[in-house]
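Only one protein chain is missing from this complex, and each of the others stays in its spot.
A, B and C are the chain letters, set down in written order, and residue numbers restart from 1 in every chain.
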Amino acid sequence: MLEKGKISAFDFQVIVLVFTIGSSILVGPGLLARFAKQDAWMASSLALMISVSFVFLYIRLASLYPSLTFVECNEKILGKWIGNMVSILFLSYFYYLSSGLVREIGDFLTTQVLVETPIQMIMIMFLLISLFGVRLGLEVICRTAVIFFPWIVGFLLMWFLFLIPEIKLVHIQPIFEGGIVPIIQGSYHSLGLPFLELAIFLMISPYVTEKESVKKAFYRGTFIGGIILSFLVTISILVMGAEFTARNTYPSYILGKKISIGEFVQRIEIIVAIIWLFTIYFKLTICYYGLALGLAQVFKLNNYKILLFPLAFLIISLALFSHPDIVHFHEFLDHTWTPLSLTICFFLPLFVYVIGVIRKKRAIENQSNTENI
Amino acid sequence: MKKKWKILMFYIVVLCLLTGCWSRKELNEIAIVTALGIDKSEDGYIISVQIINPGEIAGKTSTGRTEVVRFTANAGTVFEALRELTTDVPRKLYLAHLREVVIGEPLAKEGIGKVLDFLSRDHELRTDFYLTVAKGSPASEILNVQTALEKIPANKLFSALENSEKNWARTKTVKLDELIDSIVSNGKEPVITGIYVYGDHEAGGDFTNVQNVSPNIGLRINQLAVFKKDKLIGWLNEDASKGFNYITDNIKSTVVNVPCQNGKVSIETVRSKTSVEGKIENGKPKIHITINSEGNIGEVQCEIDLSNQESLHKLEEEYQNNIKDKVEEAILNVQEEYHSDIFGFGEVFHRSDPKAWKRYEQNWDEEFSNLEFTVQVEGKIRRLGTITESFQNETRE
Amino acid sequence: MKSRKPIPLLKLRKRKHSQPGQSKKDQNLNINQNEDTDQEQAVPIHLHRELKKNIEYIKQMVGNSSDIVIREFDLGQTGEIKIAIFYTDGLADKSFVNDFILESLMVNIRTANLGSDVLSKKNIYEIIKSHSLPAGEINELVDFNKVFYHILSGDTVVLMDGFLKGLSIGSRGWADRGVQEPSSQTVVRGPKDGFSETLRTNTALIRRRIKDPNLRIETKQIGKKTQTDVSIIYLKDVADEKLVQEVKARLKKINIDAILESGYIEELIQDETYSPFPTVYNTERPDSVAGGILEGRIAIVVDGTPFVLLVPALFVHFFQSSEDYYQRADIATLIRFLRYFAFFLALITPSAYIAVTTFHQEMIPTPLLISLSSQREGVPFPALVEALMMEVTFEILREAGVRMPRAIGSSISIVGALVIGQAAVEAGIISASMVIIVSLTAISSFVSPTFNMGISVRILRFIFMFLAATFGLFGIILGLIMMVLHLNSLRSFGIPYLAPNAPFILKDQKDNFLRLPHWSLHSRPALINQQETVKENTASPKPPQPDEANQ
Partner (left out) sequence: MWAIIGLLMIGGVISLFEILPLIKQKNWREVTVFFILLSIGLLLNILLVLRIEIPTPLDLLNQLYKPFTF
C-alpha cells in the first residue's frame, strides 16, 4: 500500500463536500446563468439530481474491489496493458484538472485582488502549499479539511445571511421563460463542473476505514455540496439578476461586494475569496494527490511522494500554456469540458464496471464449475 | 532524511517571498478618489477626480490646505484619461472608495453606455457608488464645489441622495448594476437623479466659500433624468418624480400637501406599498397599479375639525386623489413626452406573461406610449401627531 | 600497599549510569531494574572486605571534596569492630544522622538487649541492620557505584570491616524552597500551592490529590553525571498501557550526561523537534497535573525543577486552564473562546493589518481609511518594516523585562514601551495605529494559560507578516493552511495533535471549546485512554420537588 493513512467516513464526507463546492462556487453561477438565464437555479438542481447517478456508479465501482483504487481496479479488470492505458487516460484528465484549478486561482487573483503580481508567482505558491499537503498524506489533508470545514460553512452562512436584504424576488421571474431546453442545457454544462469530477474519489475511497458508511458519506457530501451550489446560484440570480450574473467573470465575488448592512457590515467580499481559496485548495490537493498516487501505481513505484516535484513542474507549465487567454478558457469550459468529463468520468468507469461485473460473474461460475467437477 | 524536504520547501517559499511584493501600495502612496466626473470633449472625455487630502480631514493639526483636491484630464477613453492624470496627481489614484460618479448632461444625451463599461470592468471599482447627472453645468464643475458642513463634497452628495430618497421621495439612488440592468433590459428604462450647482458658479473652488455662514454656492440634487437605453432624453418635473417613485414602490417616507378650507394640510407618508399588475385585455396590454399608503398628519394650516372622523375621511380622500393625480400625471407625461418605459411596465408583462411579452418586445416603446392603465390608491391617515385639534380654529376670531 | 587499582573515572562514569537507585519513602515503588540492566552492561566494583581499603578508595574517588563526611569509629567492648559512616554535608539531614544513626550505633547499641546474641565481629552486620537503625529506609549495598550514588544523593552509608556489603540509610534532607505559589501560572480561584525543586515534595503534592492505590510513581535516574531522579506518574487503571510503555521506552532511549531541568527531557522525548508547537505540556501546578493524570495522561516529574511534564499534550490542552474547572461552566466556556480568539489575534493581527493596509484598502470603511492614511502621512517606511520594527522592539522589551532584576524589571519595560511607542509616533517614524496593533498583539499573546503556546505564536507571527507583505490576505490564507497542515501532521505520543477536532470526536466536544457542567462530563477523553472511560455519573442537579420540600 502506498498510502498508510486511514480516513473516517466523516472525513470523507467533508472532503467530498468541499471538493464539490471548490471552484464551482465562483465559476458556476456565471456559467449557469449564461445558459439558463433566470432559471439557472432549476438547472442547478436538475444537475444535482442527475449527478446522483454518477455517484451511484462510482460507489458500485468502488464496492467491486473495496480495497483497490481505480487504477488498481483497471489493471485487475482490464489487464496490464489496456488497464494502464485507461488509467493514464483517467489520470491525464486530472492532470489537466489540477492545472486548470491552478490556472483559475491565478486568473482570479490577478484580475480581482493582486493585479500586479505575476500569475506564475501565485501559481507556484499555491501549488507549493498543495504539494506540502499531498506530501503529508491523505490523512493530514482530510483532517485539515475537517478543521477548515466549520469556517467555510460559517462564512457561507454569514454571507448568505447578509445577502438576504438584497434579494429581489422579481429577478427570478418569469419562471420557465425559455421552456425546458435552456434548463437542460444549463444543467448539462454544470455536470462537468463539478459533479463528474468526483470520479477522483475512486482513488481515495479505498482508504476510508468504515467501508459500510462510505456510500452514505459520498451521497451526503455530494448532495450537501450540490445544494450549497444551487443555493448560491439562486441567490446570485435573486440579488443581481440573470443578466448581471452571466456577464460577470466572477459573479459570486461581485455578490460579496453587494453586501451592505448599515454602514458597518460591508466591503467583505474578501470572505468570498477566502471560502473560495480554502475550497479550491482542497480540490486541487485531492486532484494532485490522486494524480500522484495513480501515477505511482501505474508505474509500480513504492513511493508516490517522489513524483510530487516533477508533477508540480508539469502542472505549472500546463497551467501556463494550456489556455492562451481567458476567452479560450471560457470557451473550453463552456463547450468541451462537459463532454470530455462525460467520456472520462462516466463512460470510462461505466465500461470498467461492466467488464468488471462480467469478469467477476464468470469467475464465480468458473469456480462453481470446477467445484461441480 | 525525512525532514529534508520540509527544509527544501521552506527555502523555496522564502525565495518566493523575497522576490518582491508586486501589488503593494502603501496608504501614503495612494490618492483616495471619492468622486469621479465624466464630461464630453470633442474627441473623447474630460475626466475630473475629487481626491481626499487625508491629513486635512483626520489629522490633528490643519495646515490650512483644502480637504479635497480636484484634478482633470482630457483623453480619448475614460481609462486613458485616468492614467493621464498621473502626470498631474502625485500619487496613484485609488478608486475603490468612490462614492459618486457625476456624468455631464451633454455626455448623457449622447449615451453613457461606453462610460459604464469601464466602471464595471475595472477591478478596483466596486458597485456601491451612486450615479448622478450634472444638470446645467459640466461634471467637473460639480466636483469643484466646496461644501459646507461635510468636509468631503462627495460624501455630502452621497448622504444627501440617501436622505432625500428616504424622506423626500423625489430623487432616486441609482447604483451601477441597477443602471446597467435597466439599460440592457427591454422592458425597463433607466432614470438617474440630477444634480446642479446653485449660487455663484465662480466661487465654487474658492476655499473661502465654506467660511461663510451661508455659502455662496452649493450643490443640490433634484429631479430625475429620463433615459432611453443609455441616452438622456429629458427631465421629469418634481411631481412626476414623486409619481415615479410611487409607481416603482420606492417610497419610504414623503410629504403630501392636501388642500382644505383656506389652507393646506401636510400629510407625512410613513408607509407605502405599490403593486403593479399587467394583463392582456382584448389583445391589448393593460397595467393596473394599486397603491397602499399610510400617513400621519404632519402640519395643519387651515380650519379643520380633526376630531371629526368625517373630516378625516375627507382628508383621506384628498390624500388619495393627490397621489393618484401625481401617478397619473407622471405616466401620462412620460408616455407623451419621452416614450420611454422608465417604470418597468415591460418587465411586469415579461414576468406575468412571457409569451405575450415576446410579441410586444420589439416595439415596446410604441406600445408603452399607448398603454392603458388604471390607478387605485388606498390612503389611510392613522395618527395626528402630538396634538389633536389645531389651535388655528381659535386664532381666527 | 594498595590491593586494588582504583578504576579510572572515565570507566566508572559508564557504569554509574546503570545503577538502579532507591530513595527515601519509596517503599511502594517498583523499579524496573530489569529494564535498566539491558541498557548497558553494569560492571560492579565490589566492596572490599577491609574497611580501610574501602575508605581509601572512596577518598580517592571523591578527592578532597570538603562536603563528603567520613566518620570512623569502633564498636564492641574491645573496640574490635571497625565501622565508618559516609554522608554528604548539606544533602543529608545532619540532625537525623546524629540522632538516629550515630547515636544508635555508638551509644544505644551497647545497651541494647540483644537476647542470646552477643555483639561480635561476625554478626555485627545483621544486628545493625535489624536492630539498631531507627530509620525507615535501608538498602543493602554491594558495589561502589551504589555507594557513591547513595552518598551523593544525601543518604548515609555505613560500611563495616570484614563485610562485602554495606548499608545505606535514607537521610536525605536539604535546604528546600518549600511549597510556594506558582509564579508562572496564577489563578484567581483554585489551589495556590505549586511544585518546588524537590522531586519527593512534588510527588507528594500529586499523591495528596489522588489517594488511589492505582497511582503509580516510577522513578529512574537519567543523566550520567547528574543522576537526576525522573519519575513517571500515572493511574494504572486509567492510563493506556501502550502509552505508558511508549513513555518508558522514550525515557530509556535518553543517553545524556546531564538533566538539569524538565526541558531537557521534553526535547529528548517529544515527537517532532522541527515545529514551533509544543507537544509536551509543562506546568507548575499540582492540580493541573492531577487533572491530567485523571484524564489518563502521564506526568513526568524531574528532580530539581518545579516544572512537571504532562504527555500526551494536544493543541487544545494549551488553551485549558485548571481554573476552567473551578469556575462556572458558562464563564469557563466563554473564557476558552476568548483564549482562542486571543491566540488568533496574536497570530494574525499584525499581518492582517499589513495585508489590509497595503493590499486591500477597499476593505476598510472610508472614514477609517482616511484616518489611517492621515496617520501614515510622512511615515518613511513601508508597513512591513514599520511592523517589524515595532514587533522586534516589543520582543526586546519583553525579554529585557524578564531578565532584569525583578525590582526594576516591570516598571522599566512599561516605561520603555510608553516612551518608545509615543516618541516614535510623535517623531513620525511609526504610525499611531501600528502602535495599537502591536500592543494588541502583545496583550493577546499573554492570554494563553501556558507560556509554550505564546512562544509558538511569537515565532509564527513573523512568518505571517512576511507572507502578508508579499501576497496580502492570499498569503495569510496560505500560511494558515500550511500551519493547519503542519498541526495535523503532528502527533503527541501517537495521538493526533488536533484531536478531538481532527479527527473529529463528538464525544469529546464536551470539554474542548466548550466546558460543559461537571455533571455532563461523563467520560474521559476517548483517544488518550481506552480503559475505564467513565468518569462520573452524577445526575444533573435539580431543585427539590415542591412536595418533597414541604415535608
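By definition in this document, contacts are C-beta pairs under 8 Å (C-beta built on N, C-alpha and C of every residue); 3 or more make two chains touch, one makes a residue touch a chain.
Everything numeric here is computed off the predicted structure, so don't read it as measured data.
Within the full complex, the chain left out of the display is in contact with A, B. Of the candidate positions A:V153, A:L340 or A:V357, contact with the hidden chain is made by A:L340. Although one chain is not drawn, the whole complex shows that of A:S53, A:T209 or A:S317 it is A:S317 that touches it. Looking at A:L161, A:V265, A:I306 or A:V354, the residue that reaches the missing chain in the full complex is A:I306.
Summarising the interface, chain B meets the missing chain with residues 1, 4-5, 8, 12. Of the residues in chain A, those that touch the hidden partner chain are 96, 185, 188, 295, 299-303, 306-307, 309-314, 316-318, 320-324, 328, 331-332, 334-336, 338-340.
Note that only the chains that are shown with their structure count from here on.
The most central chain, judged by the distance from its Cα centroid to the centroid of all protein Cα atoms shown, is A. Averaging Cα coordinates per chain places chain A and chain B 43 Å apart.
Between the Cα centres of chain B and chain C there is a gap of 69 Å. Mean C-alpha position of chain A lies 48 Å from that of chain C. Residue positions of chain A touching 2 or more other chains: 113-114, 117, 125, 132, 266-267. Multi-chain contact residues of chain B (touching two or more other chains) are listed as 16, 23, 126. Those residues of chain A whose C-beta lies close enough to touch chain C in the complex are 8, 10-11, 109, 113-114, 117, 122, 125-126, 129, 132-133, 136-137, 139-141, 143-144, 146-148, 263-264, 266-268, 270, 273-274, 277-278, 281. The touching residues of chain C, counted against chain A in their complex, run 359-360, 362-365, 471-475, 477-478, 481-482, 484-485, 487-489, 496, 498, 501-504.
On chain C, the positions that touch chain B within their shared complex are 274, 357-359, 361-362, 366, 369-379, 382-384, 466-467, 469-470, 472.
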